[in-house]
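Of the protein chains in this complex, one is absent; all others appear in place.
Chains: A, B and C, in written order; residue numbering restarts at 1 for each.
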């Protein structure tokens, strides 16, 4: 029973079926196939406007490629100090953007606050050749703390971005989870709020290896196809990446998968909060829980066969639990019951 | 009936089945799964020595990442002017290697000749700070002309490489096709002949999206994992890439798939050569045919529903035909019959 | 009367004379001249061991080139958040090191503390492919706050560096000023304390445009000459850069120039401290003063013809004053007298 990450799960059955179905016959390579076209059309419908969408196979590639067209090599990209692009991509954004600099802006619960961004950009030294130049802001939706940006929060940051002529990127590795939590529309929390480019994640939410870089600012996409190719991220048999996304978007599968993961997280946290002395580090607004449990409970859960990570940099007993589309309700119930028994 | 490329085919059924099978339950992410370990073990057995193997999803990524650890940013990488890394990767090797320079060495039928390599390296200006420094040689097996390097040809080039202390890379996007053509052993045409790093292709030969970078020189692999991650090429649900390779290598599937593709190419060329006035540009030693046909034959084949590419830079009527594991014998027979009828 | 920076001054007369003298006749280009050899020999003597020294023309080039051989593209370089390499080089280290990441470690008065470095490196996640890898620490001597690292402070940080197998760089743009302040030996505060590579500055202290990258760890220098050339920093008529350094090092000129600058700073601060309500932000241990004066004093000094910078991010009235080898004692006296009169 593995709560380490949503990427320990496999594929949703519908997505596996889509791979099998897409395997019929020949198809033009490198994206000139009907699946890829259909994905762009579906995303345009879902986002209520024409978008340009480029499938890739990892979130790191999606983020790094997206940022490489949003910031010049001498640019500054502002993000939360715990952002995936800052901490967990081994410098991919710097590599792809030719040495651009990621500048951290602290904020509670993994989120940037518009006022803090405004304060930093007010000292951004635009035009000063000695200093990297303000270029882009990157938000994570849901954040690394499992929280979600509301549309008005995104819009407030976007307003700062526009004022300083910097672009706004959203790392949506867990976009579906955040969206489902808020019952918002995809358009409302992205381009209508001022997002220029979205890394639209599917892998963590039931795909095998599929993400889409979605451009709301089409001018930014001009060089993207070249950059994707020379990064080795133009998959030759692209139909199999697009077929995943096609199935993912069909009939709201993506939202149902996210709803399931979120529901399991909600059930987990509801159960665990009843244990005396537990401390929830962040509101649970997606499918991640950061919680401090008594040490004997943590040890006992592991002994009982549950896998999860201790959270670095936090008090002893602090763990992260991640649910997914594949998390079973009975495992959640068992986790809670085991924890309660250990705490008793 | 599509003879454009081997990447217009889908997956071999065994590989699709492997994906379905791998979808059972959870697995550790980022390569810490049993499939990935098994692939390395199988490759070690196939190559008759311990190897380090890193799965990636495109040949361009395999080549560019491999070369990035074989050449410094100020290095020269020698290759054929028609090499995929030179022509068809939109500058990926230069990007990954931090601006290294690809230096062309011409040769007949897509192959480098050891004497030519020796002559260029004799003027390589090693130690001269004004000049990029000799770092690596890259061979393509099978070549872009559909020809294959014999073990002694590789060894002769490797001897030059060793003498000049440069590393030897093999782009094996169609490694299986070349190997099967020669009935050589994998070891004989790689490390025993002096190859340090091999881009071992599977995608063109029946996988969905799977290649392995294989290190015979283990010291070169030291930074590879970091470079792969920061390139966005560390797939989170890696088991699905490795499961493809696992099935590909099981029970000589890879060799049977290549044998089928090669056989179809042989049948095609045998049939077409009987047509008066055709000209074969290169020996057919894998699954690619470069041939000049009468213009009316070319037009007639297209009208009959056959897809293939005109070959740029050659005389009118010159086309490329590529067969794959999925090419049907009846389509080959029909192609030949149609061509003969048109030429009659 | 310009107290903006030590780079508003020209050349020391001895250095101009050296340029004139070096202009006699022909000399081999690109550093194969007697001046360049002599500089390396003099530096070896001054540092009491054989060193490798590479002249360049800017401190930014010295730092970025030095760090490019100390950190791989996926490396982390630790430095103070106010370090020149972090703030004032428009991303040069990231550019030269192929996208390496600069990681800030806060510290009082512009200095890193060994304990803080140790705490960060203890969480450096060495070997974790998701994270940039600990590679180098960079200290500034004198710091951006005008303070100096004592030999024992450097040694304590070096001990942490060695324990974590990271390299230690010193940005010595104002090395002479720090050294002179402490009356230390060059060896004691560099290689004897564990520094691997030193950016040895001369420009701010009386040269026209001359710095030397000095390697105490000779193995690190292996690729330096190539990297310098491909950065366009191998000056063809190198004798004129080396002649500056040659004169700078001759007969302790460099120390006398620094002593003069330090003495003027000491006189300035001594005078200004007598004014009621002034606040000195940092100890004055080189040739820079960061001080808060009454607003009317600041305005009045400017009206009297004194140039200097308001210091960003500090309380109103906070200014930076920099003295140089060329600062005249009478201008210092006049500055102090004017300030006192305004404050009275």
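Rule of thumb we're sticking to: contacts are C-beta pairs under 8 Å (C-beta built on N, C-alpha and C of every residue); 3 or more make two chains touch, one makes a residue touch a chain.
Since the structure is predicted, the reported quantities are computational estimates derived from the model, not experimental observations.
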{"item": "Omitted chain's touching partners, listed by label", "value": "A, B, C"}
{"item": "Given B:83, B:112, B:132 or B:322, the one touching the chain that is not displayed", "value": "B:132"}
{"item": "Contact partner of the left-out chain, one of B:45, B:88 or B:310", "value": "B:88"}
{"item": "Selected from C:36, C:60 or C:177 as touching the chain missing from the view", "value": "C:60"}
{"item": "Positions on subunit B contacted by the hidden chain, ascending", "value": "73-74, 87-91, 94-95, 97-102, 123, 129-133, 312-313"}
{"item": "Subunit C residues that touch the omitted chain in the full complex", "value": "2, 4-5, 7-11, 16, 19-20, 22-30, 56-65, 89-92, 95-96, 203-204, 208-209, 226, 229-237, 239-241, 326"}
{"item": "Missing-partner contacts on subunit A, residue numbers", "value": "30, 72-74, 98-99, 129-130, 133, 223, 225-230, 234"}
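One rule holds for everything that comes next: only the chains that are shown with their structure count from here on.
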{"item": "Most central chain, judged by mean C-alpha position against the global CA mean", "value": "A"}
{"item": "Most distant chain from subunit A by Cα centroid", "value": "C"}
{"item": "Type of subunit B:subunit C copy interface by residue overlap (half), same or different", "value": "same"}
{"item": "Separation of subunit A from subunit C, taking each centre as the mean of its C-alpha atoms, in whole Å", "value": "42"}
{"item": "Euclidean distance of C-alpha centroids - subunit A vs subunit B, Å", "value": "34"}
{"item": "Inter-chain centre distance, subunit B versus subunit C - centres from mean C-alpha coordinates, in Å", "value": "51"}
{"item": "Residue numbers of subunit B (touch at least two other chains)", "value": "30, 226, 229-230, 234"}
